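What follows is one structure encoded as structure tokens, with my remarks underneath.
One protein chain omitted, others in place.
So, chain A:
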């Protein structure tokens, strides 16, 4: 039975009116152009909803995760060595909430190697051996919290949050200035 009642506010934000937390859903084939487009849309949707620092961290973390899918996610085509591998299909879901921004990324590419998810060190090198790559997962770990991964069927599922700065402070009280319901 349908009831007429005020819509509950599931995701109150600190910087926007209650009940109007930004949300972004997107589905696309992973390539550098579609990744760029999704990140531009992220900016458009989330700019002004939280501080620039949080959006900047989210944009960078997502860029690294999505670039990784572009570069390494495509399965090798069996029996057709010259064929161009099919780009993984990415599902992206981002939602703002009281403690920061929550993000879920899934794709139908090859499984994520387990070492991407463990503690990462910066790639080593100096002078002529200075690394030109290998920073991606290090940055993802630096920028995010609660990074979780699972493989279900033929898809990778990755979820994380980018916390508000004071959510990282142990003695902060994140709920103190939320809008009163």
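The rule we apply is simple: a residue touches a chain if its C-beta (ideal position, glycine included) is under 8 Å from a C-beta of that chain, and two chains touch if they have at least 3 such contacts; residues count from 1.
To be clear about the criterion, contacts and distances are computed from a predicted model.
Student: One chain isn't displayed here; going by UniProt, is it "Succinate dehydrogenase / fumarate reductase cytochrome b subunit", "Anti-sigma factor antagonist", "ABC transporter substrate-binding protein" or "ABC transmembrane type-1 domain-containing protein"?
Tutor: "Anti-sigma factor antagonist"
Student: Which of these touches the unseen chain: A:39, A:93, A:117 or A:147?
Tutor: A:39
Student: Which chain A residues would touch the chain omitted from the figure, given the whole complex?
Tutor: Where chain A meets the chain not shown: residues 32-33, 35-36, 39, 52-53, 56-57, 59-60, 63-64, 67, 70-71, 122, 126-128, 130-133, 135-136, 138-139, 142-143.
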